[in-house]
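Right, one structure below, let's go through it.
The complex appears here minus one protein chain, its other protein chains still in place.
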Amino acid sequence: MIRVGIVGASGYSGMEAMRLLLRRKDIKVEAATASSSAGQRLDALAPGLAGRSDLVLEEFDAKRFEDLDLAFVALPSGEGMKVVPPLYDMGLRVIDLGGDFRLQSTQLYQQYYKLPHTAASLLGCAVYGLPELNKKTIAAARLIANPGCYATSAILGLLPALMHGIVEQKGIVITSASGTSGAGRKGSVDLSFSEVNENVKAYKVGSHQHVPEIETVLTSACKGPVTVSFVPHLLPITRGIYTTIHATLTQSIAQEDVLRLYSEYFEKAPFVRIKADIPQITSVTRTNYCDIGVYVQERTKQLIIMTVIDNLIKGAAGQAIQNMNIMLGLPEELGLES
Amino acid sequence: MIRVGIVGASGYSGMEAMRLLLRRKDIKVEAATASSSAGQRLDALAPGLAGRSDLVLEEFDAKRFEDLDLAFVALPSGEGMKVVPPLYDMGLRVIDLGGDFRLQSTQLYQQYYKLPHTAASLLGCAVYGLPELNKKTIAAARLIANPGCYATSAILGLLPALMHGIVEQKGIVITSASGTSGAGRKGSVDLSFSEVNENVKAYKVGSHQHVPEIETVLTSACKGPVTVSFVPHLLPITRGIYTTIHATLTQSIAQEDVLRLYSEYFEKAPFVRIKADIPQITSVTRTNYCDIGVYVQERTKQLIIMTVIDNLIKGAAGQAIQNMNIMLGLPEELGLES
Amino acid sequence: MIRVGIVGASGYSGMEAMRLLLRRKDIKVEAATASSSAGQRLDALAPGLAGRSDLVLEEFDAKRFEDLDLAFVALPSGEGMKVVPPLYDMGLRVIDLGGDFRLQSTQLYQQYYKLPHTAASLLGCAVYGLPELNKKTIAAARLIANPGCYATSAILGLLPALMHGIVEQKGIVITSASGTSGAGRKGSVDLSFSEVNENVKAYKVGSHQHVPEIETVLTSACKGPVTVSFVPHLLPITRGIYTTIHATLTQSIAQEDVLRLYSEYFEKAPFVRIKADIPQITSVTRTNYCDIGVYVQERTKQLIIMTVIDNLIKGAAGQAIQNMNIMLGLPEELGLES
Partner (left out) sequence: MIRVGIVGASGYSGMEAMRLLLRRKDIKVEAATASSSAGQRLDALAPGLAGRSDLVLEEFDAKRFEDLDLAFVALPSGEGMKVVPPLYDMGLRVIDLGGDFRLQSTQLYQQYYKLPHTAASLLGCAVYGLPELNKKTIAAARLIANPGCYATSAILGLLPALMHGIVEQKGIVITSASGTSGAGRKGSVDLSFSEVNENVKAYKVGSHQHVPEIETVLTSACKGPVTVSFVPHLLPITRGIYTTIHATLTQSIAQEDVLRLYSEYFEKAPFVRIKADIPQITSVTRTNYCDIGVYVQERTKQLIIMTVIDNLIKGAAGQAIQNMNIMLGLPEELGLES
């Protein structure tokens, strides 16, 4: 029996991790923490779990995690770096679903997260947990920086084209749209139903923290500077991200050849599906899949790439569990099948 | 030029009143107050009003209303009774969109609003502002208690049947469902898009403050005790209320006769439309109409009545303006046409 | 390995059954039929199943079902009675998700379904597949009439109160609201997003085919005539039913006693959860649960019962699989856990 704990189980990502882990017979969730909801039963917060768990949320105390095998940290950025070091130091494997360990540069972190980094010494130990890119290093890692939701959708869409050099590394344009659960479980007028419904709005234009994440991961993978423009939008749906990417083709290439190239690139990736037609969000809702469609636009010499994920699964908790499986030597897909 | 002020212009009802009043050439909004948003331009809060108003929201100060003809008070229940007395004492006409002056009984008020009433001396001056019932007394009033949204939809649906004695005054069952704007403009997890979307939930079962409002208004109109059960539900739409009512028939009566009776009852009511078929919310969205459908169910000897309104218009700001028109001797429909 | 077939796999109920069955290791779906979509791959219609099934939809041919253990029939009412007889005659177990075998009276069938019944001789073999009521007869049955979605939500809510005689059998008022998937997978202006969104509308008032289903099942269970009024509404959500029931109390009884009585009644029912507070749809979405809340309203001497289900799971495909499990002597919850 693998024994795990969840720090931040009352947010949407933490709750989704809980839901996925409760289906597992080989895993036991021993501790689940929350701040303002500490003391409440988990199934009071998530009535869908009624009858499926007796867990009571508790305030974070590192000692409670001492004997565990692995901890998921699902806290807002800035909070994760406070609890990851003590957990890591106790010898646990740690998967951080927040943004604190995704950027190796504390300067970029400060610039985009508007916070000084207080656990810089651990950055060198952190592996970027995108299994389709880093499976081997994930297997050997003790600290995983679980990728951002938008970043996952953009990087998976771009990797094959960039790695094969069929698109240029500059001038990439990414527009994404996300459901509201990506903004977390919180009460604010801007996230209220009355304001979000029947509305769409771009936000953090030019300043979203996933810009440096996308650029540094792709730059490192391609061994050359990749620059992107990224514009996220808030959508009136609960779950899901749609990402539409434009990149300039470096050569004339047929649609089928791009499809083949993408299929081959992800041949061993059980959660990426290359589509002959245009992907849609509901195909991946509540799954760990990333569906990708491509379109060669000869008229403008561009490759248009469309990807969809569920922001809480492949964009957060599902990918975290995929990383856990890899770290523990288990089949990558375990507990993520449906 | 009629000069008016709005207390609580940053909430949905206040803002909707503002929107409707800005279309009028005979009315000038001289003051608009808010608490936490004081100092902001109105069109920063309501970007849809950009280019249509230069008003800056200010903190409430009764003196600013001194020379005005009429004040709309669109504050949460409990707050209205603090500002209505000074405004009333200055000689203004006052229309209170909250619940503070709807119940003549301070005991019922305390029971359902969980607050002691602090302006009981004004209750005797307040007229219940349902024009389809009280047009004459509204015309002569200086203080209007603008009806609750659910109460409007239930009372209009029941009035003709009860007044003609075709249904019993006891055993009436009212189930209603409302869009989220009825809960006001606020940030809370329960009202967030992620929680409300794809969901329905009853609330305040057996304890909603519109129960005594519906019962006392109907009891007074019918000169006999009317009792109702009322269950409200929160819906994933922004605007609109659907109310479905069951009442026991006192006699055998044909569908067409009920339709005729309803049509006659509302003959002079420009904002009530009797439908031969089943009403739907979108027919009344952003209008001051109440659409009513009826169904005589012989099998169970019940009359089923369905009504729809826009909770922010006929259920709040539109009805308030309808009341203002009547108070000022203007055509009832002025500025409410579309 | 249990070998099953699905007739009508391209509709929402059939597709949901497929989705649930594909997770099972003990079951193999050998045949899946459709009419207009015959010849297409299943995962072209349901892109979410890409990579999980190679099935190709075929036109119905009873011979293809000859060697199978069980057939699910997920056709519109009126169509089911055409294919059930040949399947039944070949010796298969058959679970009909449509309405054709739910009413024992062909006269009621004709009245509410507006069709003559053409397979009346099989009605005597059909067992009403509500496991919480008929588990034993289901286990021995060869033909199951899977309950209607609204009927499930209403009957489960009323059974304990009626069986214990704490509410009267007459004067029961049921208002329900359903997501659009209940209307099936079809193209019609009335079901288009532009018409349904931001709207609510009652329909089939006084004439819905679940009225006789609810009444006859409850009448039979209670050994005395039960009559109900039932008003369904169409909601702008995809999945889920909210049912709010008013019944007249026959006695004074405390809320806790009703809760205890309900909990005891469903003690052995793994998919019914009695809630101390008000149920909400999202607690049961994509699960086979029915959540039930009750409120004793002393003021009007009524019991208010609120129930929620996912119309495609507990209201259709999930309940069908629950029935299959019982028929095959498997654990009732197999494959329905999450």
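Labels for the chains are A, B and C, by order of writing; each one numbers its residues from 1.
We take it that a residue touches a chain if its C-beta (ideal position, glycine included) is under 8 Å from a C-beta of that chain, and two chains touch if they have at least 3 such contacts.
The structure presented is a predicted model; accordingly, all values stated were derived computationally and were not measured.
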- Contacting the left-out chain: of A:A9, A:L68, A:V84 or A:L235, that is A:L235
- Answer key for A:V173, A:V189, A:I253 or A:L334 versus the chain not shown reads A:V173
- Only one of A:L115, A:V200 or A:A276 touches the unshown chain, namely A:V200
- Using the definition of touch stated at the top, determine which of A:L115, A:A254 or A:I278 touches the missing chain. A:I278
- Query: If you put the missing chain back, which residues of subunit B would it touch?
  - Reply: 19, 23, 47-48, 50-51, 197-198, 273, 275, 279-280, 282-287, 289, 291, 337-338
- Query: Taking the full complex into account, what residues of subunit A touch the chain not shown?
  - Reply: 171, 173, 175, 177, 179, 195, 197-203, 205-206, 227-229, 231, 233, 235-240, 242, 244, 246, 248, 278-282, 285, 293, 295, 297, 299-300, 302, 304, 306, 308
- Touching residues on subunit C - with respect to the absent chain: 12, 179-181, 183, 185-194, 196-198, 236-238
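As a convention for this text, only the chains that are shown with their structure count from here on.
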- Item | Copy pair subunit A, subunit C: interface residue numbering same or different (half cut) | same
- Of all chains shown, smallest offset between own Cα centre and global Cα centre goes to C
- Task: With chain centres defined as mean CA positions, report which chain is farthest from subunit B.
- Result: A
- Task: Could you grab the centroid distance between subunit A and subunit B? Build each centroid from C-alpha atoms only and quote it in angstrom.
- Result: 46
- Message: Give me the residue numbers in subunit C that touch at least two other chains, ranges are fine.
- Response: 198, 279-280, 282, 285
